[in-house]
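All protein chains of the complex are present and in place, except for one that has been dropped.
Chain IDs A and B follow the sequence of writing; residue 1 opens each chain.
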Amino acid sequence: MQRRLVIAILVACAVLPIAFQALGQRQVYWLFVISEFYVFAIVAISLDLLMGRSGQISLGQSGFVALGAYTAAILNQRFNVDLPLGMLAGAATAAVASLVLGFPATRLRGHYLGIVTLGFGIAIDQIALKWDALTGGDQGIHLHRPALFGVDAGTPVRMYYVALVALVVAVLLVRGLTQTRIGRAFAAIKDSEVAAAAMGVPVARTKVLAFIVSAFLAGAAGGIYAFLAGFVAPEDFGIESSLLFFAMVVIGGMGSIPGAIGGAVVVDAVKNAAATVSGLSLALLGGMIVLVVLFFPGGLKGLLRTRRIRRERRPAPKGVVRQDA
Amino acid sequence: MTQFLLQIALAGLAQGSLFALTALGLVMIYNASSVVNFAHGAMGMAATYVAYVLIARFEVPFALAFAAALVAAFVLGAVVQAVFLARLRNAPLLSQVVVTLGLFMLLEGLMGIAFGYNPRPMRESIAIAPVILGDLVLRPQDVLQLALLLILGVALAAFFAATKVGLGMRAITENTYAARLMGIPVGRLLAIAWGTGVALSAVAAVLAAPTTSVTPNMMDTIVVYGFVAAIVGGFGSMAGALVGGLILGVVVNLIDAFLAPELAMSIVFGLLLLVLYVRPDGLFGRAQVQKV
Partner (left out) sequence: MLEARGVTVRFGGLVAVNALDLDVPDRGIFALVGPNGAGKTTLINALSRVCPVAGGTVRLGDVDVLSLPPHAAVSAGIARSFQRAELFPSLTVLENLLVGLHSTMQTGLSGALMTPASRTEEQAARARAERVLRDLDLWEVRNAAPADMPYGHQKLLDVARALVSEPALLLLDEPFAGLTEAEAPRLLACIRAAGERCAVLMIEHHFELLEGIAQRMTVMDFGQKVSEGTPASMRTDPEVIRCYLGTGRHRTAAASAC
């Protein structure tokens, strides 16, 4: 049942560009919106790994995205580096930054980490604006047309598939991780540091590792974003966008990959739909976060699950043999 | 040069007193409930709109409007604790912190919808010309800020040392469960702590308003510096928060004068990381042990 749903969604995503042809000129815009959403979903997954899975708050996730995007953009602009290498370089830069940040952060009690990551996000933003020799300041950086292993990838449809494949790969990697030793250690330190240490999990090191993996993924997403948009500028990566990623994870239901993606859908939709009234999307998302924490601790994912359980518990009508897939 | 430095120090202390006031409130709330209140600045900001509306629409005198803002802040803090956080008493700490972030977004968004993001001016709270003392210029506003910080700091310290409420709060900090068993009205005391903490944030916000103007994000910078001041002070020590705030104010003003004002927060966070590398519990904090 679950598997069939996933395959159906994947197929739908794969054929979406064909359906979009009916939109004529407007398809370029819509392809970009959806591709951008895929990239945001990768960031949401990366943050969920850190926050939902290993219990560490980050309010500066867009700082890592910015590092990835700027690294890719600068390398592309100066050395004509292509998408795959640019993305990896962006991911690596973000990972290194997370190491610097993560080490003291792990020694912090409770929720100082939120504050330190908040500061990191602000700092990256300020530095990108100020250091214009490298980043172009508020003018930003334009990238060359992206290519993948020598093949031109600069059309909206091709970049759409790049983003989609990247999202699928990210999902598979994070799923693999959460189902094996390190991913379980992440959950263990979230639930009980004392018990985790008693079971042989090195708490501080594991926290930093979660931080690094999360930053790596967010940086990779940033790298892809740079090529997708063809342009990076500081306003794409402010505190507001960190809060959006945060909202995605909370609303989707912490600690779940489908939850993070679902949360990204909701947040992206709210953001786009409420863009005309300033403050509206912030208020809506804030309100949703409060409601989710108070009344639906499992978020979207928890909601769906309780509905499903209820449906399954409902007795089958007499004379009907239930066939559950 | 020394005169210039003195002037900077003075401005730093004045600005630092806003950070310190914010930090005091944060620490107060943290001590009582272990929650880092990310809505702290936003709640102070919301209360400032009360003062703003009273002054701008109804021409209420400043002192009265200030008092009304403090009452509003106290009520807001107490209600947030009683309505939102009390429900989450048994939830993981992460959920409680997440709720305060949600409230931060909600409050900023609501104020944005109601009043827009255009900065609204607020008059200086005291209309007295600056005092010239030798080569130094003393702004009455600065003096007011420092004076309020010191008065409130001393008052809080006395309150905690001398009253039953203070004693009860310390008991809750030590062990909420045991405090409840001992008949301490935990819910009421938590509400008082949140109310007082948010009122402190509102003091900072109203005092800041003539400089920052009244906007939904007027407290964003100040509250982040308030966080930093609280961390430097060990997040738990009121005296640490006070001193941390004042030091930070001077540091920020030095950065503005001699380095790059646009990078002030980046540099401050760089320094914070350095401090934390050396002293994970802040300059004035003490290490904590966990109980199984």
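By our rule, contacts are C-beta pairs under 8 Å (C-beta built on N, C-alpha and C of every residue); 3 or more make two chains touch, one makes a residue touch a chain.
This one's a predicted model, so the numbers in the text were calculated from it and none came from an experiment.
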{"item": "Hidden partner chain, touching residue among A:A188, A:V208 or A:L300", "value": "A:A188"}
{"item": "From A:V28, A:L85 or A:V203, residue that would touch the chain that is not displayed", "value": "A:V203"}
{"item": "Hidden partner chain, residues of subunit A it touches", "value": "173-174, 176-177, 179-185, 187-188, 190-192, 194-203, 209, 213, 255"}
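We adopt the following convention: only the chains that are shown with their structure count from here on.
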{"item": "Inter-chain centre distance, subunit A versus subunit B - centres from mean C-alpha coordinates, in Å", "value": "32"}
{"item": "Touching residues on subunit A, where the partner in the complex is subunit B", "value": "51, 55, 57, 59, 100-101, 103-104, 107-112, 114-116, 118-120, 122-123, 126-127, 129-130, 193-194, 239, 243, 246-247, 250, 254, 277-290, 292-294, 297"}
{"item": "Complex interface listing, subunit B residues touching subunit A", "value": "34, 36, 38, 84, 87-88, 91-95, 97-99, 101-113, 116-117, 216, 220, 224, 227-228, 231, 235, 260, 262-263, 265-266, 268-270, 272-273, 276-277, 280-281, 288, 290, 292"}
